[in-house]
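Partial view: only certain chains, each at its native spot in the assembly.
Order of writing sets the labels: A and B. Residues in every chain begin at 1.
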Amino acid sequence: MIELPEEVVRLIKLAIAEDLGTGDLTSEAVLADDLKGRAVIEAREPLVCCGLNVALKVFEKLEPGIVFSSLKAEGEDAAAGDVLVELEGSMKALLAGERTALNFLQRTCGVATLSRRYSLLAAGKAVILDSRKTIPGWRWLDKMAVRTGGCSNHRMGLYDGVLIKDNHIAACGGVAEAVKKARCNAPTGIDIEVEVENLDELEEALSSGADIIMLDNFPPDKVAEAVKICKGRAKLEVSGSIGVDNIEGYLNAARVDFISVGALTHSAQAADIAMEILVDD
Amino acid sequence: MIELPEEVVRLIKLAIAEDLGTGDLTSEAVLADDLKGRAVIEAREPLVCCGLNVALKVFEKLEPGIVFSSLKAEGEDAAAGDVLVELEGSMKALLAGERTALNFLQRTCGVATLSRRYSLLAAGKAVILDSRKTIPGWRWLDKMAVRTGGCSNHRMGLYDGVLIKDNHIAACGGVAEAVKKARCNAPTGIDIEVEVENLDELEEALSSGADIIMLDNFPPDKVAEAVKICKGRAKLEVSGSIGVDNIEGYLNAARVDFISVGALTHSAQAADIAMEILVDD
């Protein structure tokens, strides 16, 4: 398998270092070096399994040859009580990695589970996108979990997408001028997206040749109007305070290409996951 | 002011790198280098202010001489609409740092706000402690936010506290033996804490001379019994699934030294905070 990106490996090192520091005082004090153990990681509530390779990396950093067997695939559903992983290795490594591995999994599974809920709600009527409202240090993991749950990714960061907002437009002196500059300077292969606040701006954005237009805080009826105006000349993205309570209204009002939901990563709950350890006799 | 610890600076670098990557395509394409701007960071809901120095660090990394004025102190309450920070600097730096700074603040303020709620509930009847259930990479920040909200910290990690759990006891052949080994090998100045499952184990832990005893998943009436048995021979910590719904029962049942609440960091909601930017004329 291709390595996790360098930034995730750096986060994992940081996470181990912040917990383990100069060593596990308790285990060093009371356990023998050669004590072996077995463990299982279990779901304590229904969830979408995600991030097991991160948990694996945590334990491998602590004990290179540890035995780590995934019983669930990425994206697979787990019921409460289902075992996700079986582990076998030194007792010290199991105890040293337990909390860090669980802290990773409870968020990756939590984001994937919430994303699954949205992707089922959308049911193919629109592509649900995430945002850049991720936990600092977690951008790649949060976005991986969104994909695992069945939603799609907006740009990873400022570097791989163009999104022209009100401040950019004000500084350029208009939508048309901003889109033109962006087209000229951005790498080929990257779409030009513009955020619009009303239908007049939408018209201007369409004339300027923008690839994607973000309808910012439009109510469902205005979105429907926008779709009619657009006539497929650009892709449309609906954005702004959309959640499980109001997404149906948008899905029913009109067919847009994308609905972006900051809540996917901004408001995901930690999944309930635990680890049980057995000392070998 | 003493520098943020190295691990937090590493996290901030990681967070900037993951969002900015090889540069902000949009701003590079459409904005002039010398464009200046002003901005405010505002609370959008009532919250406890926390982590402004982290936001400052984000912007300083992007523009060393940026003007960043905090209008609120750490731990101060903010109402919806209150301005937390005023900023003045290059437009490119303001836009490049906006999302990362907010992503930091929405969690630091979120954890501080939840901790404030628990510290008010406890009202001096017990010290409320956090746990190691923190976001990987965020240990120091999560624990700083807990203190800012008025609760206290359990150990930072495995390296600065001894907590003997069931697996340690099983491997040592009993509570007394485990406590003895820990006392002998751990650095002086570090208390020995033991987790117990029932009153028999409590007696054994008291005889062994443990400094702190964690009553794991005891209901309030059992906690009251434990306090009577203990008679001040050790400090007592109550732990296990305690939240805003059931903490009163524990606070009323008996005076223990510590109540540890994983939810402080495990279940904190992101606070609603936004940034408004003005292009200078």
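Please note the rule applied: contacts are C-beta pairs under 8 Å (C-beta built on N, C-alpha and C of every residue); 3 or more make two chains touch, one makes a residue touch a chain.
Computed from a predicted model, the values in this text were never measured in an experiment.
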Practice item. Because only 2 copies sit in place here, please give the count for the whole complex. Key: 6
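Convention: only the chains that are shown with their structure count from here on.
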Check your understanding: Taking each chain's centre as the mean position of its Cα atoms, how many Å separate chain A from chain B?
Key -> 23
Review point. Contact residues on chain A for chain B in the complex?
Key: 7, 10-12, 14-15, 17-32, 35, 37, 91, 95-96, 99-100, 102-104, 106-107, 132-140, 156-165, 167-168, 170-172, 178, 181-182, 184-187, 190, 266-267, 269-270, 277, 279
